[in-house]
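Written out below as structure tokens is the structure these notes cover.
The other protein chains are all here in position, but one chain of the complex has been omitted.
The block that comes next holds chain A.
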Amino acid sequence: MTFLSTIKAAALSAAMIVSVALPAAHADEQYFPLQSYRVGPYAAGGTGFFGGFIDYLNLINIRDGGVNGVKLTWDECETQYEVERGVECYERQKSHAGAAAWNPLSVGIAYAMIDRITADKVPLITVNHGRTDSTDGRVFPYVFPLLLNPYSETSGIVNYIASKEGGIDKLKGKKIVVLYHGSPYGKETIPIYELLAQKYGFSVQQIEVPHPGNEQQSQWLTIRRAKPDFVVLRGWGVMNPVALKTAVKVGYPVDHIVGNVWSNSEEDVIPAGDAAKGYTAITTQASGNSYPVVQEIVKTVYDAGKGNLEDKSRIGSVYHNLGIVNGILNVEAIRVAQEKFGHRTLTGDEVRWGFEHLKLDPAKVEALGAKDLFHSINVSWDNHEGEGYVTFQQWDGKKWNVVSDWIAPDWALLRPIIEKSAEAYAAEKGIKLRTADDADAVTTN
């Protein structure tokens, strides 16, 4: 009866797993559940981003002994960028005490988590991406598309194209093609491009590339026929190098392709080789490892053998730096909340309050060693994006070079659209709009 004994052993080990799955919470620890992805088509983004995030948390632990003595802890759960795996990870990790914030780095997973984290009162951070109308803190108290929501990104790209053409009035009669990833993330900006096209008088054609996007011949032939003045690449993962290579194949000039914030990394251009030379992309955080905070991570974390990236040449790459910036934002939110609620393990709702008072002006950013890495952030209870600035980098075949100043998206133009969409969501779900007083009522245990 060997099979029976096997089953018995399996049952025993299953019981063991269940019994040790819940580690006891220690005092004065703040926990980050990381729904990371290190395999699958988007592993390059996942390893870079979560690597940078973990490196920064490590830096805080090693250099400062945590945030005011509160040690930062985390564990990883592999999602492969798939929604149901993300949900499973959420359920698995949420039982851990002292969770500060969720950072799934996936729009699909974030969407599936909105109801759940709102019920559990723990913030959900979707840095540089996410659901645009979650910017409206009146409707989405726990969701933070920090630095740059997709509409601001769109506005920033259109403003940049306008500056290349010599002014916003020169956009009239121009033609822009948006090549977008066939996913919730990719589709998020369809209406805002239509709206800006109407407003500024350019024509826009939006073409979908089915996930994951490793075949784009027909899309680029359509682009060649359309002869647009600019192509906006709203890609993700393998779609980006394929787009650049196919563009060269059909003879479209690469310096007229503008990448969005998820088409802006080394991993997007290096595989395309020479085809990527001259390609420009938007970013909220410049690449490179010359910034003091990145240098400290190299010195304190990597030289001690605790670095997260296996390939050290990726230190200071776009995704790694984004992970570092995300780490700064998360840690500073905890610091803000600690000043109000005490230097201890905070509840998710207290961390939410911290995010809603997260204000880092350029001077504070410089004090954190991140001058020119990112510009500034100014989150409030009803503006969960925090007015991040963008800049543009051009790939010269070896590295990214900043080719613009810090540009402010047109927030005043976008806010009414965001509010309208958020209010429609609130009406559909029967959510009462939150007020500033509601935002100050914090669950402290």
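Everything that follows uses one rule, which is that contacts are C-beta pairs under 8 Å (C-beta built on N, C-alpha and C of every residue); 3 or more make two chains touch, one makes a residue touch a chain; residues count from 1.
Keep in mind that, in the parts below, contacts and distances are computed from a predicted model.
**Student:** Missing chain's UniProt protein name, "Transporter", "RNA polymerase sigma factor", "Branched-chain amino acid transport system permease protein" or "Small RNA 2'-O-methyltransferase"?
**Tutor:** Options "Transporter", "RNA polymerase sigma factor", "Branched-chain amino acid transport system permease protein" or "Small RNA 2'-O-methyltransferase" narrow down to "Branched-chain amino acid transport system permease protein" for the missing chain.
**Student:** Using the definition of touch stated at the top, determine which of A:91, A:169, A:215 or A:274 touches the missing chain.
**Tutor:** Only one listed residue reaches the unshown chain, and that is A:91.
**Student:** From the list A:111, A:220 or A:319, pick the residue that touches the absent chain.
**Tutor:** Final answer for the missing-chain contact: A:111.
**Student:** Residue by residue, what part of chain A touches the chain that was omitted?
**Tutor:** 1, 3-4, 13-14, 17, 20-21, 36-39, 43, 46-47, 75-78, 80, 83-84, 87-88, 91-92, 95, 107-108, 111-112, 114-116, 131-132, 182-185, 187-191, 208, 211, 308, 421, 428-429
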